[in-house]
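Structure first, commentary second.
Of the protein chains in this complex, all but one are displayed in their positions.
After this line comes chain A, so read on.
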Amino acid sequence: MEVALLPLPTSLRAKLFAAGHFTTTTLLFLTPLELAREAQLSNEEALSVLKLVPRSSSSSSSDGIISASSALDGAKTAWDLLEYEKNRKKIVTSCAELDMILEGGFCPKEVTEICGVPGVGKTQLGMQLAINVQIPVKLGGVGGHAIYIDTEGSFMLERALQMTKASIDELVLASSLSSPMDDDLIQQLDIDTYLSHIYLVRVHDPTEQLAVINNLPNLLKEHNQVKLIVIDSITFNFRQDFEDMAGRTRLLAEMGQKLAKIAEEHDLAIVLTNQVTMKPSNNEISRIVPALGESWSHACTNRVMMYWIDTQRYAHVVKSPSLQAATAAYDIDECGICSAKNKSNNKSNNNENKSNNKRLKLDEEAAAADSNNNPAHFC
């Protein structure tokens, strides 16, 4: 801590500066008498200065690095943040490749947006995360609960049940290999327990959605173990006819800020799904872009785009302050999200793929029609 920040009269401060004391660390090891002699202060003055020097500052920062947190209330040094980030647990996706590009999974304190065409697996990923956040701490998981805000009506208990069962079976198998299960763990790995820790909120119009988000802090007080909030989707209610587009932008921005604040304060991960829309561009080729416009794209920390190439699903990190732009293939089976089974990785020749896609497909069709020797295409 700097001497300049101590509540001292200017004359005293000037004397301390003159004696070469700019930070409190140098003052820590001095007795009042020594300080009085060095800085030419009276003994009383020296004593009052030393009383103001916070004793704890040396213990809080290791290696004598000065903590600025007391200087600016609530602020942390970059080092502290790094330490925090190293230790935090991420919510895994159940797909190793996807985890890899996300460097371990979905992070607490961050808002991540998943975009994609219908059917690519946004909802499935959301449900999978709501299940995976509950992996007990003993097994290396986060061990938290989840709030699932469903605006599209696609959350189906039937599917959640199926995925939970699969997830628990896998965990039981994994944990029984390493160490014997204790009662506590057995109780945690129960379908009912799992499902009772997902809190579902159904939302039907934009007003309700805003109300739910405003009410989240209360909800979190009630369920204080929540480590993940999924909103599926943030978009649906805001694509109805809004007369006032500027108003919509404002509402969205406000919502984004609130979510970011909640994520930070409650130390939880927020995952939003977003729809996509066609954006016509100059050369008559429309592009697929995430919905809600340009200003919304600043609202979330990370953005992951999900898309198809032929019959393979891919996820691509579009925007992130800390992650590299990378692509991973994934699949969805009856157990939920999983690694791509088909290992023929055509990541390298995407461009080629893109342009030849249709032609290839036509060729395939023709071949299938000719010889019928491709079982995948015979009908």
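FYI, a contact is a pair of C-beta atoms (placed from the backbone, for glycine too) under 8 Å apart; a residue touches a chain by one contact, two chains touch by 3 or more; residues count from 1.
Here is the rule we use: contacts and distances are computed from a predicted model.
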- For the complex's missing chain, which UniProt name, "Ubiquitin-like-conjugating enzyme ATG10", "DNA primase", "RecA family profile 1 domain-containing protein" or "Sema domain-containing protein"? "RecA family profile 1 domain-containing protein"
- From the listed residues A:139, A:185 or A:219, report the one that touches the chain absent from this view. A:219
- Message: With the missing chain put back, one of A:106, A:155, A:296 or A:330 would touch it. Which one?
- Response: A:155
- Message: Touch as defined at the start, partner being the missing chain; which of A:117, A:139, A:253 or A:323 qualifies?
- Response: A:117
- chain A, residues in touch with the chain not shown (by the definition above): 117-119, 123-124, 147-148, 152-161, 192, 195-205, 208-215, 219, 223, 235-237, 239-242, 275-278, 280, 284-289, 305, 307-312, 314, 316, 318, 325, 327, 332-334, 350-351, 353-355, 357-359, 361, 364-365, 369, 372-373, 375-379
